[in-house]
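Removed: one protein chain of the complex. Kept in place: all other protein chains.
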Amino acid sequence: MMRSLKRVAPQLLTLVVLAALVSWFFPGFLRIELTDGRLVGPVIDILKRGAPVALLAVGMTLVVATGGIDLSVGTVMAITGAVAASALVSGWGVPVALVLAMGAGLAAGFWNGCLVSVLGIQPIVATLILMTAGRGIAQLITEGRILTFTDTGFGFLGSGSLMGIPVPTLLWVSTAVLVALLMRRTALGLLIEAVGVNRRASALAGVNARGLIIVVYMASGLCAALAGIIATADIRGADANNAGLWLELDAILAVVIGGNSLLGGRFSIAAAVLGAMIIQTINTGILLAGFPSEYNLVIKAVLVLAILMIQSPHLASEWALIRLQAERRRTVRGQEGTR
Amino acid sequence: MLLTIRSLTKSFPGTKALDGVNFDLVAGEVHALLGENGAGKSTLIKCLTGAYRRDAGEIRLDGRAISPGSTSEAQDLGIGTVYQEVNLLANLTVAQNLTFGREPRRFGLVDGRAQKRAAEEMLQGYGLNIDVGRDLGSYSVAIQQIIAIARAVEVSGKVLILDEPTASLDAAEVAMLFDVVRRLRDRGLGIVFVSHFLDQVFALCDRLTVLRNGQHVVTERTDGLDRLALIHHMLGRELEAVETQGHAEGAGVQKPEMLRFDGMGRAGVIEPFDLKVRRGEVIGFAGLLGSGRTESAELLFGLRRARTGSARDTDGPLTIDTPQAAIAAGFGFAPEDRKTEGIVADLSIRENIILALQARRGWARRLPRAEQDRLAAQYIESLDIRTSDAEKPIGELSGGNQQKVVLARWLAMNPRFLILDEPTRGIDVGAHAEILKLIGRLTEDGMSVLIISSELDELVVAADRIIVVRDRRHVRELTGADLTADTILAAIAADDSPDESSGKNPVAIAAADAPKTAKEVR
Partner (left out) sequence: MTFKTLMMTTAATLGLTVAAQAQTVGFSQIGSESGWRAAETTLTRQQAEERGIDLKFSDAQQKQENQIAAMRNFIAQGVDAILIAPVVATGWDSVLEEAKEAEIPVVLLDRRVDSSDDLYLTAVGSDLVHEGEVAGQWLAETVGDAECRVVELQGTTGSSPAIDRKTGFETGIAGHDNIEIVRSQTADFTRSVGKEVMESFLQAENGGADICALYAHNDDMAVGAIQAIKEAGLKPGEDILVVSIDAVPDIFKAMADGEANATVELTPNMADPAFDALEAYWKDGTLPPKFIQTDSALYTQDDDPAGEYEARKDLGY
């Protein structure tokens, strides 16, 4: 417990600093109220708005842990949203829409996984194929327009709330917890890390690396499907052109801010979803602070750069040195004190 | 005195890698730096070349105190280093590599002709007759090694550090390299030579310094030094005679057959071969690199799929087409290339030990943490793995200890047939002996072991039976009195005619119970 807390300490600290920074520009940032039985406030908005990226980050963390990358998740969101919306418009009902959308996500992941694992195509290239072609598939499903539906049951997944908490928040938190438990209570986490560090050695030790790689891409596809369902339910329509656009990059950024190496190996899902919340806090903070929109991207870039610099291993070792020296000085002084 | 090091100290979290070490280097000498893995050799070198910052102590070059902060700073001071893995750019030409960063220019552009000329001048006196306009990668490792030395001498010029330069060279190449080193010594350079090969140390070096556990043990002249005494210095204990172990006595007892491979082969990789494995037996594969010895083992383990042949045990046929299937059949395989195929560097010792066991149990049935800790502690203790902690990443261990962890991974599976490809490569004398002893213990418990090794003495000591592989074929099987390094060498070097080898070889007389020693395995 203490060890996992220590692992996510940099991310938690970053969140605290960001919250303080946003509060300075927008004093009501931490205010939370209960209106009409639902919690309302900027923080709640962040927890809700960050859901798609947080969900993508969960899947992306697993893919990255195997040394891969999944560029197709934004597009898979568009495809699954289109599938769900067209199922609803056709009057097939919410359960069918959900099953079809998740099936589409799993199929997309299976495709990616096979390209990477069986054909041995570089992950960045393999998933680029679906990233570009997939949006066309989504447009074919929606016939190029925003497919609007009125089903309130499905809309509940995007904008409803349970016990005052937004449903998207509940969805990403429970997904993250479930996946994290699955990884650490079974041996999946260890085996994925082993494949990510050294696939050949793992295969020699009898680890089914090929199967595992397919499984992580499928998990990523499923997470993208959930994100796509939330995004579609949120606006009650499937926007094939814009749903999930560039979110794969935010998801990768979340994984990296979470301190996970893109080279694969050790991973932390908790840190990755905290990374997603950091990104969303920046986005929402910029909106609340009310700067002209021309500044948005620059501010975001500067903040992200600052966060990554603080987490850089090179700087970290420098800091460890400084701290060590400070400690030594303290002990020396302490010894002098006792004399 | 060219280089003096006094009271050099360097600590890492949990260990003291160097503890007040002294070292001297005279101009015009080759000075060997010896020690087991983890003795502190590489830390000492890294402090010298600026890769590490020392905690305390003093380094003087030509009487002047120095404190290099980076490799390039060390180079500018006059200290150049050549590593086992050549750190030049294989896709540039030899000339470009030699003049890299200092290209002769004309009108602001690189002057190709002057560059070639400069490169040729630099290579003079190295006995190389090569085209400096060709890509570095098109030359053998030995020549690349010499080019790397030429560059290091050119940019540094006072102290040359050679870190395991001969590890991947054959005998002729080693001789060529030594010529170069001697010539540089005669030119007045101070050369530090790090190697595991004691023969080479005695052949080349004027003096040697032994480190053990981060401390300076002894510095002596090599001529007149007793080899056993040297090993004693390095190990801090007598190397126990491992040679009592018994193929001699074993020849009398027919062990029961456990596994049988018939006609295993794959076109272009290895010709079909048969192999019988008896219970508790040690089989050796001998042959040159690229002869097909490793490929044979890969076929047995399902790492490469055999196109022909079958495997069976006493209960019936086995299908071995993947490592998983081989593991399920009770096989284990510790590969030759530890770094890329053996260890999972970022994971801890504990995780590396239980990896195969966990893979066999499947992902859903996680090995309980208490059981993992118990296994890790057990093997750290029984194999004497030197580490402060089972949670340390395996990548931080020395080569010998990494090898022990890979062995532990397989021992934890309790396999019946364990394949060890070059189990002692690149590890020090002490660990070497321990691993051979361990193999002996394992076979007593009924495990069968297949060893692939280029060290013939090691094979002779360890194996009950040796199969010689040559040109992708299993050409001879040696047992009993034939188990000598000389016979193996003769078999490796023999003309490729079976009749001749079985008929005329004076030692090819069958032992009472063994099959024909000079058996042609198709």
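Some points to look at:
The chains carry the letters A and B, assigned in the order they are written, with residues numbered from 1 in each.
By our rule, contacts are C-beta pairs under 8 Å (C-beta built on N, C-alpha and C of every residue); 3 or more make two chains touch, one makes a residue touch a chain.
Please read all numbers here as calculations on a predicted model, not as lab measurements.
Considering the intact complex, the chain excluded from display touches A.
Across A:99, A:287 or A:310, the residue that sits in touch with the chain not pictured is A:287. Residue in contact with the omitted chain (choice from A:76, A:194, A:243 or A:307): A:243.
Contact between chain A and the unshown chain involves residues 26, 28, 35-36, 40-42, 45, 49, 143-146, 148, 159, 231, 234-237, 239, 241-243, 245, 283-284, 287-288, 290, 292-294, 296.
Assume only the chains that are shown with their structure count from here on.
A separation of 44 Å divides the Cα centre of chain A from that of chain B.
For chain B in complex with chain A, the touching residues are 303, 323-324, 327, 333, 335, 340-347, 351, 355-356, 358-367, 409. Against chain B, in their complex, chain A makes its touches with residues 185-188, 190-191, 193-194, 197-198, 200-208, 212, 265-266.
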